[in-house]
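A protein chain is absent from this complex, but the other protein chains hold their places.
Then we have chain A:
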Amino acid sequence: MKKLLMASAATLIATGAFAEDVKIGVILGYTGPLESITPAMADAAELAISEANESGKFLDGMTLVPVRADSTCIDSAAASAAAERLITTDGVAAIMGADCSGVTGAILANVAMPNGVPMISPSATSPALSTAEDNGLFFRTAPSDARQGEVLAAILADRGVSEVAITYTNNDYGKGLSDAFTGSFEAVGGSVTTAVPHEDGKADYSAEVGALASAGGEVLMVFGYSDQGGKGVIQSAIDSGAFDTFVMGDGMFSEVLRTDIGDGLVGSYGTIPWSEGEGTKAFTALANAAGINPDSSFTRESYDAAALLVLAAMKAGEATPAGIAANVMDVANAPGELILPGELGKAFEILAAGGDVDYVGASNVELIGPGEAAGTYREYDVTDDGFETVKFR
């Protein structure tokens, strides 16, 4: 409460003291299925904004003010209304968000495009957003699951696997990843015998496993959640001797899964988005100093999303929606001076002097195609002692 009061007091003072404020919307699902990870994501985004303010070099001392709004993660109407409020009432210049793929698409189509406000999502991974009409306003610092599908297909091709069965959790994420993988895998000459959806939270997955076993395949691709149906399917498949090698998507990476299943999982492999290097280290130090858990999901991507918005405004020389939208790709990619987390002040100086920057950030940002992160994935093997990195892709 005290923090909140101080924050609102600070906002009031800021609004009073400076005529020229730039507002940035931070729209994430503070309620709903992602409510446990969104506070850290919002904190990380606001960390980047306060870093820009503290440098004092942002557009001749203009102040950036974050404004939070609730995307709910699942309710498109509520999310659109919240975004509408951000733009029309608060007058934000850009939006950092939203989080879940469904509401992100809704905000983009219903609010951002009609108003011409750019948005950068830190965590929407649905492949459908790559092809959504966006008038050059939508970017994301999280890789599309289409990319994960390609990576998985490449891994299987490298390992000489040509025939697989798929089971996926029956929602947008599972279905999207399954479709993306199937497309990529068939393009490299593999074949998918069947794709069986599973519902989370059931007691018994023997029927699903029976269907998968009947269809056959060298390995079973599991695109689910490690504490839900994904685990149940793997357990049931091992018990009935249907499959003994599993290839897992990013939702299945978990230490608990490995210890619960035990020996049966040894020899399986999978992918998980990963970032490492100087940028990640710099962000970890920054986040720890600010009291944010740097390993919480999507905090790096959130920091990067906010930082990109700020840098794009600086590059444009004006904190307007059009200016920001036009310059995001420019500051994110080469050429230019490499910028790590904590170096926003330095980046402002370079940009003010007319130079170029290449923002690396916490997650090695490299925006490709329609403005989404290329993404680095860690290919891992499950061994007796834990997860062993094979390589980064």
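In this text, contacts are C-beta pairs under 8 Å (C-beta built on N, C-alpha and C of every residue); 3 or more make two chains touch, one makes a residue touch a chain; residues count from 1.
Keep in mind that, in the parts below, contacts and distances are computed from a predicted model.
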From "Heavy metal translocating P-type ATPase", "Putative luciferase-like monooxygenase, FMN-dependent, CE1758 family", "Branched-chain amino acid ABC transporter permease" or "RNA polymerase sigma factor", the hidden chain's UniProt protein name: "Branched-chain amino acid ABC transporter permease"
Among A:A213, A:I272 or A:V365, the residue in touch with the chain that has been omitted: A:A213
Candidate in contact with the missing chain, chosen from A:T31, A:N170 or A:N333: A:N170
Option from A:G160, A:G189 or A:G241 whose C-beta touches the chain left out: A:G241
Touching residues on chain A - with respect to the absent chain: 170, 194, 196-199, 201-204, 206-211, 213-216, 232, 239-241, 260
